[in-house]
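Handing you this structure, nothing more for now.
Every protein chain but one is kept in place in this view of the complex.
So that you can tell them apart, the chains are marked A, B and C in the order they are listed, and the count of residues begins at 1 in each.
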Amino acid sequence: MKKDELPKDLSSDELINLYKKMLLIREFEQRITKDTGKIKSPLVHAYTGEEAIAVGACAAINEDDYITSTHRGHGHFIAKGGDINSLMAEIYGKEGGICKGRGGSMHVADFSKNMLGANGIVGAGPPLALGVALASKMRNEGKVVLTFFGDGAANQGMLHESMNLAAIWKLPIIFVLENNKYGWSTPVDYATVIKDLSLRAQGYGMKGFTIDGNDVIEVYKTIKEAVDIARKGGGPTLIECKTYRWQGQTTMDADKYRLTEEKEEWKRKCPIEKFKIRLIKNEVFDRAIIQKIGEDTLEQIDQSVKITKKSPKPDINTVLDDIYKNPMNLGGN
Amino acid sequence: MKKDELPKDLSSDELINLYKKMLLIREFEQRITKDTGKIKSPLVHAYTGEEAIAVGACAAINEDDYITSTHRGHGHFIAKGGDINSLMAEIYGKEGGICKGRGGSMHVADFSKNMLGANGIVGAGPPLALGVALASKMRNEGKVVLTFFGDGAANQGMLHESMNLAAIWKLPIIFVLENNKYGWSTPVDYATVIKDLSLRAQGYGMKGFTIDGNDVIEVYKTIKEAVDIARKGGGPTLIECKTYRWQGQTTMDADKYRLTEEKEEWKRKCPIEKFKIRLIKNEVFDRAIIQKIGEDTLEQIDQSVKITKKSPKPDINTVLDDIYKNPMNLGGN
Amino acid sequence: MTEETKTMRGLEAIRLAIEEEMERDDSVFLIGEDIGRFGGAFFVTEGLLDKFGSERVRDTPISENAILGCAVGAAMVGMRPIAEIMFADFLTVCMEMIVNQAAKARYMYGGQISVPVTIRVPFGTGIMGAAQHSQSFESWFMHVPGLKVVLPSNARDFKGLMKTAVRDNDPVIFFENKRAYYQTGEVPLDKNFTIPFGQARKFTEGDDVTIVATGAMVLESINAARKLEAENIHCEVIDPRTLVPLDKDSILNSVEKTGRLLIVDEGCKTCSVSAEIAAIVAEEGFHFLKKRIIRLNTPNVPIPYSPNLEKAIIPNAKLIQENVKKLT
Partner (left out) sequence: MTEETKTMRGLEAIRLAIEEEMERDDSVFLIGEDIGRFGGAFFVTEGLLDKFGSERVRDTPISENAILGCAVGAAMVGMRPIAEIMFADFLTVCMEMIVNQAAKARYMYGGQISVPVTIRVPFGTGIMGAAQHSQSFESWFMHVPGLKVVLPSNARDFKGLMKTAVRDNDPVIFFENKRAYYQTGEVPLDKNFTIPFGQARKFTEGDDVTIVATGAMVLESINAARKLEAENIHCEVIDPRTLVPLDKDSILNSVEKTGRLLIVDEGCKTCSVSAEIAAIVAEEGFHFLKKRIIRLNTPNVPIPYSPNLEKAIIPNAKLIQENVKKLT
């Protein structure tokens, strides 16, 4: 086996961590999918197959940088360092969930990690990300924002407004377009004429790149570069990451609109498998470590399921809590 | 004087008609501006300085082709063949107005001419134009739609959705971007980074051109080409016409945000004056005819004011008419 | 003459109505996200692509303003589009085409045109949709003159009212209750079967209390009324079926008889459908009232994800029973 170029700014541990995180997301989603019947929600979206994007991207930013996510947010949550126990519990709708069971899969958020929320509205993350980036800029925080969105979301009006605004104000924001070839059942090549969606960046005077979203290192490097520019006041970048979702649109989707061959083809491009082989080739780790990581990962997930099961359902007496921060004054005059 | 190239498909009469229409718009807006005090509405937007776009564009389509307009719609209305008496009366809020005094300046429309309406919402014309183009396509009418919008509107989310949809379905629609350098008080070079907004067409896989919007012949020719493509099923085109509005945003706008030099500079590029000289040079008409056209135009406008003044205010007993086409059934069970 | 009917679910009744109208009238076409090959998020349009082709069953990108622009614009020039917005919650991204364009075009253009568009919108709770996939926004549209607002509660009405909506010459927003999608009912097969707008339907007769309910709350109310019969409390359950136009007469006539009014709707309480109905009766039927009016609504809270929380806030038969008793 021959060594190839791995980024010099990443230590072996960091490289292994990328692998671990991707695997954790993968196994988490597998478990969620297996548990669909118990979770019952028809609106759970698994990130399987796209792990390299969230993990590569989040590795390229600091802990106190921000991300906004999508309806398909578990991967972003985990990649940004969110706790899988509270993630699992949330998807199960339990009191111990990160949103106390109020949000569910489509609204997982961990503000302590600056993971600013999955979002049920396609395209709603980027406008919010503008505000976060603006706040960072106005307060001279030097923090950047990654805003993830899909190929489907790319055709939402809000996206256009967001990219233009980010560009004119040179906001520290990276538009991470996860092009997994479908918006629900709609193929991206039906939804738009152009091949590479990053082309749209030109229309806003912004840089745009299209990269292999299944290559965690390529994602890491490209985002890192864009982040460096953004942090220095150079403004936003659009990065289209080509990938594929392995599962149906939701964990309950029969997925009849995609060809088996296409799915098989993409499974052969598995981002985790690909990276594993590369790390082995480069002698970053070996089969024994891999085995151990695999076991630890499953153990972690089993653990989270156990904790989730012990977590009670949310108390119905709290159902009207947390609507407002400042209590409502209803006094007479 | 030396002759230059004039389009061969336009007869002298047709060329003179372009001039007449531009002048009619110009004088109409001058009159409206003079009458601001009588009209009272603070939301009247004059087209002065931009006449070549509406006139050149509408000359490039057939009478039964469609247009959608903007808040600045008088010019489009006249160019599409609408009757200035009912236009004037509408702006005055009279019963004889084309919308019976219900719409006013921002909603002038003449559906008998397929002028589908001025619109008070910036960016709302293009989505509607999609539907009109789609109808034309589905019914094999061979009709095209020109949808006018401003440089300000270009940053509305709806625009993005509309251009993308038009492109994927190859709808017979021409996006006519009237870049008059300002969206209200906001300079276009503040509102977006790129110099030529037609660049955005690329992001949708559409052709885009930037042209001199003060040259009625250039507008005519470019639109004509795009129309021919659209009629043959070749899909949409974005045409950015660079121009300038001579007056304030509204007839009541003090217009303090623009430099006098800039205004003067653009007045020297007057589309009407420029075209007049060109027609003289080419011996299409002479001073005598020009004189006559000028007088006729003013006469027409005086006439329309007279008619307007005679038109009664709308009858308040009709105020609840025309909300619904099918009467509301309110019977018991 | 007996009516030929078939048992089917609500969503199939809508599909049947659409299919019949598309067969009847070439100017009817469908537009929306994933409505073609996929058949729609709730499978209402399943099979229609095969039958009518992709020209008339148009899948779109995720661009709700463009979807409604297509629909409203096409209607302005004589087509009869049926647009689907996948969840009522997403109306927030495309209000413009409905509120400022479709609703107003006829009036503000001085009656020059009409806008025969139908906008289909699934709404309501029951699928763990949480805050952004469970909302009931019908009262917003009741507040917008120029629109007609339809909200059927059962399979039969889905069919009859959908057909009327498509044939109507004004913009109609057609709210489809998610729970009602899955409930079965007897649906007339007659292709001329339509239900006129502005006619409420009375499900039970009684002298004691009038219950006005919409959507999923109709069935809850009927169930409550049945239980109450056993206690000798007789309720009239009235479903307005169309909110604009609203059949005030049926409501007022019933209140004249009972003197007592309970209103049940799934929207958050403030400024909901129930507010309007209460206000109408307080204005026009006050002299009939023997007791205060009671409104049962989802309280003013975003819809939570966890099913036990959701269940705790949505009115149900038990709550209706309890409140009817407060009035008697």
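Here, a residue touches a chain if its C-beta (ideal position, glycine included) is under 8 Å from a C-beta of that chain, and two chains touch if they have at least 3 such contacts.
Here the structure is a predicted model, which means the values were calculated and not measured.
Colleague: Could you tell which one of C:Met86, C:Met128, C:Ile251 or C:Val301 touches the chain left off the display?
Modeller: Counting the whole complex, the residue in contact with the absent chain is C:Val301.
Colleague: With the full complex in mind, choose from B:Ala191, B:Ile289 or B:Ile307 the residue touching the hidden chain.
Modeller: In the full complex, the listed residue that touches the missing chain is B:Ala191.
Colleague: Hey, which of C:Pro152, C:Gly267 or C:Pro307 is the one touching the hidden chain?
Modeller: Residue touching the chain left out of view: C:Gly267.
Colleague: Identify the residue among A:Leu10, A:Ile53, A:Leu116 or A:Cys270 that touches the chain left out of the display.
Modeller: A:Leu116
Colleague: Pick from B:Gly157, B:Gly235 or B:Pro271: which residue touches the chain that isn't shown?
Modeller: B:Gly157
Colleague: Which positions on chain B touch the chain that was left off?
Modeller: Per the touch rule, chain B residues meeting the hidden chain are 40-43, 93-94, 99, 101-104, 106-107, 119-123, 152-153, 155-158, 183-186, 190-192, 257, 313-314, 316, 319-320, 323.
Colleague: I need the residue numbers on chain A that touch the omitted chain, in ascending order.
Modeller: 66, 68, 97-103, 107, 109-112, 116-117, 119-121, 124, 126-136, 138-139, 157-158, 161-162, 164-165, 168, 321-326, 328-333
Colleague: Since one chain isn't shown, list which residues of chain C touch it in the complete complex.
Modeller: Its contact residues with the unshown chain are 89, 91-93, 95-96, 98-100, 103-104, 107-108, 130-132, 137, 139-140, 142-146, 244, 246, 267-268, 270-276, 278-279, 281-284, 286-287, 289, 291-295, 299-302, 304-305.
One rule holds for everything that comes next: only the chains that are shown with their structure count from here on.
Colleague: Suppose each chain is reduced to the average of its Cα coordinates; what separation in Å results between chain B and chain C?
Modeller: Chain B and chain C have C-alpha centres separated by 40 Å.
Colleague: Which chain B residues reach two or more other chains?
Modeller: Those would be 157-158, 161, 164, 168.
Colleague: What parts of chain C, by residue number, touch at least two of the other chains?
Modeller: 60-61, 63-65
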